[in-house]
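Note that one protein chain of the assembly has been removed; the remaining protein chains are unaltered in position.
Labels A and B are assigned to the chains in the order they are written; within every chain, residues are numbered from 1.
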Amino acid sequence: MKSKSALRLENLDILIEAVLQKHLTYGPLAKDGEYAWQKIDPKSNPYMGCAVTMLPAKHILQPVWQDIYSFKFGNGFQIKEPELAEKIALFGISPCDVNSILALDRVFGGRLIDPYYWKRRENTLIVAANCTEVAGESFCTSWDTGPELYSNYDLLITELSDGYLLEVGSPKGEDVVAVLNLPKATQDHLNEKAVRLNAARAATKKKLPVAPDDLHRFLKERFNHPAWVPNSDACFSCGNCTIACPTCYCFDIRDEVMPSRSIGVRRSEWDSCQLLEFAEVGFHANFRRLRIDRFKHRTIHKLSWMKQQYGLTGCVGCGRCVRWCPSWPERRGRITSLADPVEIVTDLMEPSERYEGIERPGGVIA
Amino acid sequence: MNLKKPPARTLDLKRTEVKLTASVNSNDKVKTALFKFTCCAGCQFALLYFFHQLPETLELLDFVYFKMAMRKELEEPYELAFVEGGVSTPEHIEQLKAIRSQAKVLVAFGACAAHGGIPSIKNWQTERAVEENVYPDPLLVSSIKVSPIDEFVKVDYHLRGCPIDEVEFMELIRSVAADKSPYIRGHPVCVECKLRNNICILLMREGVQEGMCLGPVTRAGCRAVCTSNMRACFGCRGPMSNSNIPEMVRTFMGKGFSAKDIEMRFTEYAGLSAEFSEGARAYYGRKTPYYHRKAA
Partner (left out) sequence: MKNPYIVEPAVITGIRQETAETKTYTLEFIEQKRGLEFIPGQFNMISLLGIGEGPFSITSSPLQRNKFEHTIRLVGSLTKALDRLSIGSTVGVRGPYGNGWPVDSVKNKDIVIVAGGVGLAPLRGLINLVAEQRDDFGEIEIMYGSRKPDNLIFTSEYGNWRAVPNMRLFLTVDEVPKGIEWPYEQGVVTNLLGFSRIDPSNAFAFMCGPEIMMRFIARSLIIRGFAEKNIFASLERRMECGMAKCGRCMIGPKYVCIDGPVFSYPEVKALPHNLLTAIS
């Protein structure tokens, strides 16, 4: 995007107000000592740092529960589609999450477009915020999905020592800030941005030990590596790592019906490949009955298969799975999050022999 | 169904504004009976409290027997039977078998029917100890162990939880009325907890009882009411379809909970289930509860 203009912003409030004018605005707000994506109003204080929020902003574009349509039946049936016209803004979305939305765009796009996602997506204003500090769980630098966002935003905020740098990335963003008459940013401001983001990059210690381009081969070779066994034995199959993941998209479709009134809705709900029922077919046959198969499916889908399918990384290094996995086993002498892709890959780098003689503890496998 | 004019000594249901839709004649409704065994009757009570749902419930179901809400004695035949409470006397077993032979669909109604529930805590002690604890003169009573109803009869569906969940109940009766299998979740509470955008109290409330969350091994379906209100899940819905009990025990141990804490958490509601009894035994030294489950 050539026509990027950079502006100076004294405080966020005026921008929030400008965005709120025309958009239903969401931002990462404090909740129970953490952050969660919630609706914001002029008084709220969205966090502009690296917020490893509970659910990612994905739930605004692809709601957890979504009515696909309602219907009425009797003699034949009539279908009524829901209306989705609201303009949405994601205020303070971090670079990794914007990258995750790009991946979701490809999932819900393609030959057969998911109209619900796309209607919301087209009506969405992305007000991104670069991360001048990277949370301990995150490893976005490994994928270059953060802490700096290079494109695909409408507005981009970078926190400076005094005030903010506001970059405009699209006509949509231009429309929002036009009324504010903000002063142009100087080269000094742009320099400060570069310094700050480079510092954030340098301070990110967590790193995937295998180069992204090499992961496909790496995981393929290690598909039967013994390290999968102790890893999956510690897994609850609770699905948190996928539900919290900004690039996970799987869902279930179910009908809810009120038989006496002959009406009902067809509804989708997020689902997770870590759950036993996910791949179950008739007569309770299941092609991923074993926990280890589901654990592998999730890990490899995120780290390699999604790239194969969509050409974009399926993990953006946001660190949510790391943060929200309830299982923290000891690995290599440290207590670590089981779902952590970096730890899993590190385990897989160990020579197979290291795992010889490790007995499989008696996990309950259905 | 005669809930419209509640008999004098039952609950006042006026505020629920029960209106039966004229278009639905009661022949289309599922004749339903609700029975109670050993429990606190809290699930029937909860049912009366689902008042937003009562009109629809009454459109779908025709209660022929429901002690808490109706004076009517059981005389008509029924197709759907809800059984609340665990089995704790030989008469219960006979009654239960009779219910099974009559009902097309038999539903275990609540934690006690599904897993023994709170009354089953006593199964972990000898009868003698229980009697001495409770009664001034143990010679006056002779109590027996509590067991879930599916130990004696085939159960079609389980409405788990203490008490049962409104949404799951509606899903069940709508499905029965539409003759399809209801969606009963097999996955853990964590899923519903996370879908509600909750933070994780198991991770955030380290070391305190309120953070001792059984969510990762407990079956969902309650819409994670406890964890959404910042209270640990204490497993009232029993084990999920594929629970990893050893890991749960390891997790609790790692957070510094004592063997006693762990045993208590696992035995509170569903200690009789194979999975949770494994968790309870793990660090308590005892191999099995005194009353060992065996098939009927």
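Rule of thumb we're sticking to: a contact is a pair of C-beta atoms (placed from the backbone, for glycine too) under 8 Å apart; a residue touches a chain by one contact, two chains touch by 3 or more.
These figures come from a predicted structure and were not determined experimentally.
Enquirer: Of the listed residues B:Glu75, B:Asp137 or B:Asp179, which contacts the missing chain in the full complex?
Expert: Checking each option in B:Glu75, B:Asp137 or B:Asp179, the one touching the absent chain turns out to be B:Asp179.
Enquirer: Can you work out which residue in A:Arg8, A:Lys172, A:Arg201 or A:Arg266 touches the chain that's missing from view?
Expert: A:Arg266
Enquirer: For chain A, which residues touch the unseen chain?
Expert: Contact residues on chain A toward the absent chain are 68-69, 71, 73, 75-77, 79, 81, 107-108, 110-115, 118-119, 223, 249-255, 257, 259, 264, 266, 268, 271, 273, 278-283, 287-288, 293, 296-297, 300-301, 304-305, 308-309.
Enquirer: Considering the whole complex rather than only what is displayed, give the residues of chain B touching the chain that is not shown.
Expert: 178-181
In the analysis below, only the chains that are shown with their structure count from here on.
Enquirer: Just how far, in Å, is the C-alpha centre of chain B from the one of chain A?
Expert: From the centre of chain A to the centre of chain B is 36 Å.
Enquirer: Under the touch definition given earlier, write down the residues of chain B that touch chain A in their complex.
Expert: Within the complex, chain B contacts chain A at residues 21, 24, 28, 56, 59-60, 171, 174, 177-178, 183, 186-188, 190-191, 194-195, 197-200, 202-204, 213, 215-217, 230, 241-248, 250-251, 254, 275, 278.
Enquirer: Which residues of chain A touch chain B in the complex?
Expert: Counting only chain A, the residues touching chain B are 31-34, 36-37, 54-55, 59, 64-65, 233-240, 243-244, 254, 256-261, 269-270, 272, 275-277, 291, 323-324, 326-329, 335, 361-366.
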